[in-house]
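For this view, one protein chain was removed and the others were kept in their places.
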Amino acid sequence: MSTIAAGNALGATTAEIRVRARREAAPYTSPYLAGVGIGIVLLLSFVLMGRGLGASGAFSSVVTATVQAAAPGHAAGNAFYARYLVDGAAGPLGDWLVFEVLGVLIGGLTSGLLAGRLRWTTERGPAITDRRRLVNAFAGGAAMGIGAKLARGCTSGLGLTGGATLSVGSWLFVVAAFAGAYAVAPLLRKAWQ
Amino acid sequence: MTAREIRSPRVERGLAIAAVIAGALAAVAGTPTRPARGTVNVTELARVVEQEEDHVTAVELATWIRDGKAGLRVLDIRSDSEFVEFHVPGAARVPLAEIARMPLDSAATYVLYSEGGTHAAQAWFLLRARGVERVYFLRGGLYEWLEQVMNPRVTANAPQAERDSIRALTLWFGGKMEIVDTPSVLDGKLALPHSVGTREAIRKVRRRAC
Partner (left out) sequence: MAPFYELGRFGDGMSLVVAVLLGIAFGWFLERGGMGNARKLAGQFYFTELSVLKLMFSAILTAMLGLFWLSWAGLLDLSRIYVPETFLAPQIVGGLVFGVGFATGGLCPGTSCVAAATGRKDGWALIAGMLVGVFVFGEAFPAISVFADSTARGAWTLPQALGLSYGVVVGIIVAAALGVFAGAEWLERHAERPAQPTDVTV
């Protein structure tokens, strides 16, 4: 074999090794397939528990538990918190949704780990700073906290569960949520693009 | 920069087709419950009716309840408000539509009753068509129950043993026996649906039970 060809072969092998060693994030699954997967999980929830999935309720439980720990009488006297005060040793944190959301954290972590998508970073558009993004995230979260409690659910509890069970209010919520999002998206363009 | 996304057009297309089929069939099906079919042996049923093996009297039912007959299931085919107002002790309310689809207990003996007996007779037919053999109905309906068990009228010259047994049965259910000159109207005869009469009878019974 000539020296040039040998050199090429060596270079090619090294390049191959370099590509394999770099832990590249695996590509995402098709949203349709992931969606069907979630649909099956949702259906399983109906079959096993007679109820669907959710998320925002767990946040209410956490807040209620905190309020109760800080000012016991206050939580009991408030009609909103009272909904999440459950009898039992674990208190509000013994709620089904709290456990489900714990599962979501575990499942998300596991999938991200196996796909090489764990990264201590901030997802943001290129035109804004990390700090700006975190402020936006906090503000967006606060708005969603209020909106979700007013609507008694979020995209998981109303969108998925209410959507599948053909609940009128849930479908209205989803339409309104998309409407609200599309309405302010133009104002936030430089945050994302 | 977001990571890449793998797409599987063939699988996605297959899922879409499956969804179209499932959705179209759903639209055709309409309700999410499969129509249940029942079969009847008409000759057999005619024989059962003729030999009066299809119904029980109120006194028979009362005795079954008092003696705690195993597997007895008394079903009330009337409306919710009528049920709440008054029902046979231990009875469960089951509307006719539910009779058609409710899960069946193979060890049970079903006794059906309604206001006057017609709906109960129809429910009886439905359960026979579903294959239940131990099913009866109260031919005179709730009215028969009130007349024969809660407020029976016994003639003065009836034998002592009969009077004692009726009194004991009535007392067990919180009712009251009356001694009269003429016997109870419902003596073995089919009673016509008589809503006013039943309501009055219920009112009489309830006023006593304070």
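When the chains are written out, they are named A and B in that same order, and each has its own residue count from 1.
The rule is short, and it goes like this: contacts are C-beta pairs under 8 Å (C-beta built on N, C-alpha and C of every residue); 3 or more make two chains touch, one makes a residue touch a chain.
It should be emphasised that the depicted structure is a prediction, and the values quoted were computed from it without experimental measurement.
Among B:Gly23, B:Gly38 or B:Gly131, only B:Gly23 touches the chain that is left out of the view.
Residues of chain B that touch the chain left out of the display are 1-9, 15-16, 19-20, 22-24, 26-34, 103. Although one chain is hidden here, its contacts on chain A can still be listed: residues 27-53, 55-56, 59-60, 62-64, 67, 78-81, 94, 96-97, 99-112, 115, 117-125, 130, 133-185, 188-189, 191-193.
Quick note on the criterion: only the chains that are shown with their structure count from here on.
Averaging C-alpha coordinates per chain places the centre of chain A 51 Å away from that of chain B. Contacts from chain B toward chain A in the complex involve residues 3-8, 11-12, 15.
Residues 25-33, 36, 117 of chain A are the ones touching chain B in the complex.
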